[in-house]
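One chain of protein is taken out of this complex; the other chains stay put.
Entry: subunit A
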Amino acid sequence: MAHVVLKDLVKTYGTFNAVNHVSLTVNDGEFVALVGPSGCGKTTTLNLVAGLIPITSGEIAIGDRVVNDLDPKDRDIAMVFQNYALYPQKSVYKNLAFPLQMRKLPREEIDRKVREAAQVLDMTHLLERKPRELSGGQQQRVALGRALVRDPAVFLMDEPLSNLDAKLRVQMRSEIKRFHQDLKATIIYVTHDQLEAVTMADRMAVMNGGFLQQYDSPAQVFAHPVNMFVASFIGSPAMSLVPLEASKADGQTVLTSAEGWALPLSDRNARKVEAATSRKVVLGARHSTIRLHKSPVPGAVPAKAYTVEPTGDVTFVQAFVAAAIVNISVPPTVPVAPDEPIWLEFDQERIHLFDGETEMALNAD
């Protein structure tokens, strides 16, 4: 196993910058998820690491070796593809044996390693089948087997679970996580599903528009998103963002809406707002940090229920606040009807404040 270092990585297609000056380090044995919406450059970044496409500028090092000019075959990597990329004309056995044959290992050793990998992944009985005779989950497993049979320095995974049905996806998610823990493997995992990234990764790199937005542990990214994009992308349902205006009333800093109400801020939040360069401030709050009241209470702002979605455990209420949609979760015992006037109380300790112009998170110090 090895660490991977990306230094100022750039990939341009014509005038389009697919990857913009991305720098990050993946430690030895670390599970890193590249996550972002489609077209954010995460798969391109992975392909650059794999050597499948040439880099425009920057540097990639695997272990202590700069691999910029090495062919994929010489980078000591293994990759699991979204569509598995199993060789359709080869049996499972031959699919697993192919990377070993290419490295000219002796026949007995190939046989031993293939059977070992098959054992680990519990598919010894499938070895003679062709890929098209396997279920999606089994194909997924073969793809994983073909990656681990070789004991590479780094595993690259490109949305390996997105072609599976929901139930199988959850199962394979824990299997891959288990696989990482057992092998102490260095894994770079690309996904558009923030839930996969949050549940599996040691650290996640959130990307958008070819730029690396934030690179930190899932807990940190969740608790302290650096900008509005990360805030709204990570977490489900998404964090609600309400554009407001900062002003002073009776010596206290408040956020005011076009509808006329004012939300007084705590000292700490007031300091954040005062540090901002613009008066436009966006209030961010996750569904679980908002309290819903059926009658006016001090400190709560007026809203109007829009849709009510009971899921069993919790009921999600979407409401209009100052022309923005806000998600709130309430216990299923709380009856809320669409179009009903409600009042929302924000937890001052857990709200996020963003600069309305730069979209960056506001900090107190």
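Just a few scattered comments:
Methods note: contacts are C-beta pairs under 8 Å (C-beta built on N, C-alpha and C of every residue); 3 or more make two chains touch, one makes a residue touch a chain; residues count from 1.
In this section, contacts and distances are computed from a predicted model.
This figure omits one chain of the complex; the name its UniProt record holds, of "Heme exporter protein C", "Maltose/maltodextrin transport system permease protein MalG", "succinate dehydrogenase" or "Stage V sporulation protein AE", is "Maltose/maltodextrin transport system permease protein MalG". Annotation: of A:K73, A:R112 or A:H293, A:K73 touches the absent chain (contact as defined above).
Looking at A:F98, A:F179, A:F222 or A:F354, the residue that reaches the missing chain in the full complex is A:F98.
Taking the complete complex into account, residues 47, 50, 52, 71-73, 75, 77-79, 81-83, 85, 87-89, 98-99, 102-103, 146, 150 of subunit A touch the chain not shown.
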